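Right, I'll just put the structure down here and ask away after.
Every protein chain but one is kept in place in this view of the complex.
Labels for the chains are A, B, C, D and E, by order of writing; each one numbers its residues from 1.
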Amino acid sequence: MADGSPASSKHHVFSSWPSFAGVPTRSLDDLEDAGVVIVGAPFDWGTTNRAGARFAPKAIREADYLGTDGWRPHVPTGINALDVLSVVDVGDLPLIPGYVEESIDVIADSVESIARAGAVPITLGGDHTVTFPDATGVARVHGFGNVALIHFDAHADTGETHFGHLYGHGTPMRRLIESGAVPGNRFVQIGLRGYWPGPEVFAWMKEQGMRSYTMSEISERGLNTVVDEAVVHAADGADAVFLSIDIDVVDPGMAPGTGTPEPGGLTSRQLLDTVRRLAKDLNVVGADIVEVSPPYDGPGQITAYLANRIVLEILNGMAERKIAGNS
Amino acid sequence: MADGSPASSKHHVFSSWPSFAGVPTRSLDDLEDAGVVIVGAPFDWGTTNRAGARFAPKAIREADYLGTDGWRPHVPTGINALDVLSVVDVGDLPLIPGYVEESIDVIADSVESIARAGAVPITLGGDHTVTFPDATGVARVHGFGNVALIHFDAHADTGETHFGHLYGHGTPMRRLIESGAVPGNRFVQIGLRGYWPGPEVFAWMKEQGMRSYTMSEISERGLNTVVDEAVVHAADGADAVFLSIDIDVVDPGMAPGTGTPEPGGLTSRQLLDTVRRLAKDLNVVGADIVEVSPPYDGPGQITAYLANRIVLEILNGMAERKIAGNS
Amino acid sequence: MADGSPASSKHHVFSSWPSFAGVPTRSLDDLEDAGVVIVGAPFDWGTTNRAGARFAPKAIREADYLGTDGWRPHVPTGINALDVLSVVDVGDLPLIPGYVEESIDVIADSVESIARAGAVPITLGGDHTVTFPDATGVARVHGFGNVALIHFDAHADTGETHFGHLYGHGTPMRRLIESGAVPGNRFVQIGLRGYWPGPEVFAWMKEQGMRSYTMSEISERGLNTVVDEAVVHAADGADAVFLSIDIDVVDPGMAPGTGTPEPGGLTSRQLLDTVRRLAKDLNVVGADIVEVSPPYDGPGQITAYLANRIVLEILNGMAERKIAGNS
Amino acid sequence: MADGSPASSKHHVFSSWPSFAGVPTRSLDDLEDAGVVIVGAPFDWGTTNRAGARFAPKAIREADYLGTDGWRPHVPTGINALDVLSVVDVGDLPLIPGYVEESIDVIADSVESIARAGAVPITLGGDHTVTFPDATGVARVHGFGNVALIHFDAHADTGETHFGHLYGHGTPMRRLIESGAVPGNRFVQIGLRGYWPGPEVFAWMKEQGMRSYTMSEISERGLNTVVDEAVVHAADGADAVFLSIDIDVVDPGMAPGTGTPEPGGLTSRQLLDTVRRLAKDLNVVGADIVEVSPPYDGPGQITAYLANRIVLEILNGMAERKIAGNS
Amino acid sequence: MADGSPASSKHHVFSSWPSFAGVPTRSLDDLEDAGVVIVGAPFDWGTTNRAGARFAPKAIREADYLGTDGWRPHVPTGINALDVLSVVDVGDLPLIPGYVEESIDVIADSVESIARAGAVPITLGGDHTVTFPDATGVARVHGFGNVALIHFDAHADTGETHFGHLYGHGTPMRRLIESGAVPGNRFVQIGLRGYWPGPEVFAWMKEQGMRSYTMSEISERGLNTVVDEAVVHAADGADAVFLSIDIDVVDPGMAPGTGTPEPGGLTSRQLLDTVRRLAKDLNVVGADIVEVSPPYDGPGQITAYLANRIVLEILNGMAERKIAGNS
Partner (left out) sequence: MADGSPASSKHHVFSSWPSFAGVPTRSLDDLEDAGVVIVGAPFDWGTTNRAGARFAPKAIREADYLGTDGWRPHVPTGINALDVLSVVDVGDLPLIPGYVEESIDVIADSVESIARAGAVPITLGGDHTVTFPDATGVARVHGFGNVALIHFDAHADTGETHFGHLYGHGTPMRRLIESGAVPGNRFVQIGLRGYWPGPEVFAWMKEQGMRSYTMSEISERGLNTVVDEAVVHAADGADAVFLSIDIDVVDPGMAPGTGTPEPGGLTSRQLLDTVRRLAKDLNVVGADIVEVSPPYDGPGQITAYLANRIVLEILNGMAERKIAGNS
């Protein structure tokens, strides 16, 4: 790697990282002209197994080797989505370690304020608990029931309770359905596998109208076919789409730094291509990338790198859509 | 992840792990009604390169984030194989570090006693040395020559000697052929690659009637085609099948924690699907999963997770077969 | 693994590693009868992000679990390329940490002397800076403009400058084009992705006649199709081919130990098959494998293993070609 | 290491660890005849920096290489404290990740029930939040104000709030003083250093009558002198003593696996000798060892080993005291 | 840890770190009123063994768990040196990887500009090469020959050349003597040990009037005695003192993350106490802390923590001196 960037004076990447890709920093009450807002939710106290995701927003921003110049021209398309979309970064939310409900409120209100400012919030989690307040905040603005949620994950996250409590990283999707923020028939889940939850929960999910694709079905029918269906399903009656990407949808070989790894997932290439396509074909009004856990990521921090690029590919799809006049 | 399990009081997974997935523990002399017996063989003194597999049985049992409740409903099928098959765990065998032959005897006798009790032994190795006593123990019950062995591995493990000695992790398949426990024409090997052994050994293997599929052949012809042939081959005249899975058949990217990694292997998804299919289509009377080496697995311990799921997918295939009335 | 090797007395691999696979060691002024020369370029001071590649030559040689006996029979073909090709190892070049230009001169002169001795140099980098002197050294012997360069990489490495200087790991391909050692129309690049360089650089690359395949194009059209085109392109008017393989062309999941990881790359199986095919179909006169960074590789050192096998697969392709009489 | 133990049939330590040193397991409602009760508090959602202490109880139990036989004869004294004191292990408490207050209640009630059964609870934390319910549970039985607390730590843990909430790992000592469970003049703190809290908090601490020894004072006056004073202070009017040991009192070089490392601490030898002496000289009615964080401990897990031995040295001191007839 | 800080709104430490301890950031041309200036020199291309120190400035700033509020009250003294001394942080210098001499010039000029602005530069290295330009920059302002250099290190760093070149991490002290920036008789070295350099170099050092204390001498005579002598020696005729602290002066057990570890060093406690004392007793006009190498530091990053605290203890000594009216 070397320069060639128009902002070569900012070439050093050994130092701390001020914002995602070096985009302008803003505060939540100063979002004028922002098209997309990156926000960190350093939250891991909803994790049932390994913690560590509190350090993910920092790790994802720093999983980068280019200049802090807000310039990320996409190799296949030449687009610099950061510029096309007016992306800014508001840093991390002031959450309270060990206090789930208070933290959820902070997230929901903050995301709502971003959406209300007319921008698309992209949240860097945190464990998957954050998707409940995250999608709720978006739905408060775009309308309860009007937003489809495409959910990449090894797990359905539709548990009834978190050890008797409402909120934790295994229950957000059920809470969203119960509140009406995202009705069951607005859900598409991609990548489920493993041994949780059980048949009763899956029966409940089906009753709600959720569409869930397991890795076994994806292996047999092909990912493209599944995504074609997802696009149709998501576009059906919903004005907009929220993308929730649990990094554990990817195989642990390519995403080892996560709390509840489940072998046999998508490849990183598959996920990168798919999120870009979805962001191009659908009207994305919010997204989150969750469950990256840096202490389990090894010296190369490759899971954080993957999460960083997932954000960039979503952005690029959105930029392609905007350039094409569909936004 | 969260609860929803019928045994939610056992929800904590931060503690030590009493048995595989929390199935009932038993001792070797109390196996009545057990359908499948998990047994650990903490053995790594047959390793020519990196040791560490002595800690694999522990690591594989603990590569789990669900409750210790013996409840693992399979997402695609809804089956809880642990229940369907009456799976129990007898813990680890009392092997003697640094004494190969004594340890082999303990394994062979223990596995034999499991098989004689009418149960299917599934051994958590240990290095690949353990497959010699493991398959021998099964063959003593099911008949020398009557059991086919489907062998997933990067290496043929048909070496003449282990530095002049009979037993080590490079020689078990030759020892099984020589003893008649598993004749050469009952072998199917899947995933071979790399630079060992040499042409003379491969010539000897061919003389014995072994069928070996290299990764190159799999790349060209497709894994499904190869597995179709393996099923036919294994079913030909053999009453039953033993599955021996060396984790290094999987690409080191998805299974880094192993002693003799060989790049260019199967994906974890491929292996998970294949072992489930084989266990569904064939009469599995024993299995082992070997060569997981926790000290080389990194902080995420993803290789141990993969091994854990391989066991569960084998069990699920067996359960599907039983439910279908083929067992 | 066990013995069976004709050189079993050298069976121990716990010790230091005298040469690649135990081939004969030589010095640069004693290369008579050598067909291929392995040479280490422990250079990482051209790295813009993570250093560490200075330890790659050592790590790549030691990413091995067989005897130090120069015997590596290829499982699918039975060929021992080390013997067929008279491979030797001259150890590492005496480079000067922190002094780029002096180090470049040492590499260029050394590689030239290998090529002039009639042998094929295979350089174990080192960061990608080394490809400039490496390919230059080859071109001095085989003729400026007469050698095609097939370049596997996530990055184009055609940056204008390295923070205002000519040489660094992001600029070697531009320097080769500017010097005429390898004209632009002799380049084929495979695996590009990510967000660097920008459109102006890609426009310049196109003007030079470079042919660059992104991962997106590879996903859509298939790797085999792309490689078919690469073979035709490379064979068009060039007498010979230089292979430059940046390990980061492979997905970080399978090659985590590298300085500038870019998610979404080739699988290790794809790369191994492809380099062997190219070495069989084309007249390879030099190669390098770069950007392996051991401190970021984790306890399993799987990236170094992959690099070792890439060298062996190139050698096997070359040996197949020689046996077929095409060399 | 080898056998010689009376319980050599339990010699394998590669498997999961059923209890601390293999002492008998019990449940909280079956503590008859138990003299000391080991209990795990897998709690890390009160951590302000690095999480991970939820895995400490498991790691501390497993930081052992002897048999699971409840036999730990102390080398210098020959005493097997586990036997002398009738030590049992009740496993880990069912805490709720992310719900601080509910978890605190579970700990306080559980520890109280142990103390009420006439046993000495030794809690394996968890972050330092657990000392509030832990010492509270003991004080409920032994009397509010009657128990002195000797506190080894780099930090005073007397913060006013945890980001505006009452409970977290920086506030337990203030909460204990405020509730009256342990009055300020019953506190001795050893090992303080670094840059937190500020002068106002130290002034408040002084007002409460707390006695705090900084590492600077220990360096100048000697640890033995300081401990002599601590013994006198603790014995003054208090019937009994609670020991709370934050592993970060030890230098990070010898205890790297912790959440908020502070360089310049005690050596492990100093701490081991001191806790044994205190347990011998004073009437210990409860203890906890907190802030071990396994994900930050490195491959050797030496911090967990140290915590394990701290428990054993406390037990040995208590056993020496009992044998001498002072208990 | 918890709050209590006057700047509790900045309490989150999971995010990127804007400056050392959150002190105000400045640029090099805006240093008015700054008393001490923290500056990063991310330079590791002068390293002869393991690289990685380029990431040290970032790691040292982030080795912190308190708020980014510029508030670090010293536990033993209650002083907040950051405030007393008006400490600011100018970030990292724009050095050029792989270009030693250009980078040296940037450092020397930058440090000079800090000193000329009337501030004390504290440089976060980088490898020890940086001490040549660093002390040179200070000497340009305070006068060649007028500044004593107290050098903590396992190595004398007085090598004649760096593989034939002038500059590298083994030669800075010789270069300073040769240039006259710091004459030999102004040097005090503390902590030397190991097997380099040889007797001729030590003879040369003696001729120059250098005073070098080996760890053997320190073991025999005591560290305090040695430091007493150092203070006298440094104060003799020199107006001011520069402190250069190579982290490898500390034992590798307490400072594992370094490039050339040499067993048998000082403890971290010894070094912390000593640097504070020196900064209190002498007029420090510059300092650097070098050779921290994060990739070798393990998951706890304890070496970076130690380096961070060394800076704080130097600052505290300086603040004590200022408060006492000696500055």
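One rule holds in what follows: a residue touches a chain if its C-beta (ideal position, glycine included) is under 8 Å from a C-beta of that chain, and two chains touch if they have at least 3 such contacts.
Note that the coordinates shown come from a computational prediction; the quantities given were computed from them, not determined experimentally.
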item	value
Touch criterion as defined above, residue of E:Gly70, E:Gly265, E:Gly286 or E:Gly317 at the omitted chain	E:Gly265
Touch with the omitted chain, as defined above, among D:Gly191, D:Gly298 or D:Gly317	D:Gly298
Among E:Arg26, E:Lys58 or E:Arg193, the residue in touch with the chain that has been omitted	E:Arg193
Touching the absent chain when the full complex is considered, from E:Gly91, E:Gly253 or E:Gly317	E:Gly253
Sole residue of D:Arg26, D:Arg50 or D:Arg72 that reaches the chain not shown, by the stated touch rule	D:Arg72
Hidden-chain contact residue, picked from the options B:Arg50, B:Arg193 or B:Arg276	B:Arg50
Chain not shown, touching residues in subunit B	44-48, 50-52, 54-55, 94, 96-100, 102, 129, 162-165, 167-168, 295-296
Subunit E residues that touch the omitted chain in the full complex	48-50, 155, 157, 159-164, 168-171, 192-202, 214-217, 219, 251-254, 256-265, 267, 295-298
Where the unshown chain meets subunit D, residue by residue	1-5, 8, 11, 13, 65-66, 71-76, 78, 80, 251, 253-256, 267-269, 272-273, 298-300, 302, 305-306, 309, 312
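Operating definition for what follows: only the chains that are shown with their structure count from here on.
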item	value
Chain copies touching (subunit B, subunit D) - same or different residues, decided at half shared	same
Pair exhibiting more inter-chain C-beta contacts, D-E or C-E	D-E
Subunit C-subunit D separation of Cα centroids, rounded to whole Å	55
CA centroid of subunit C to CA centroid of subunit E, Å	40
Rounded Å distance, subunit A centre to subunit E centre (Cα mean)	42
Two or more partner chains touched - positions in subunit B	11, 251, 253-254, 256, 267, 295, 298-299
Chain contact topology (line, ring, star, complete or other)	other
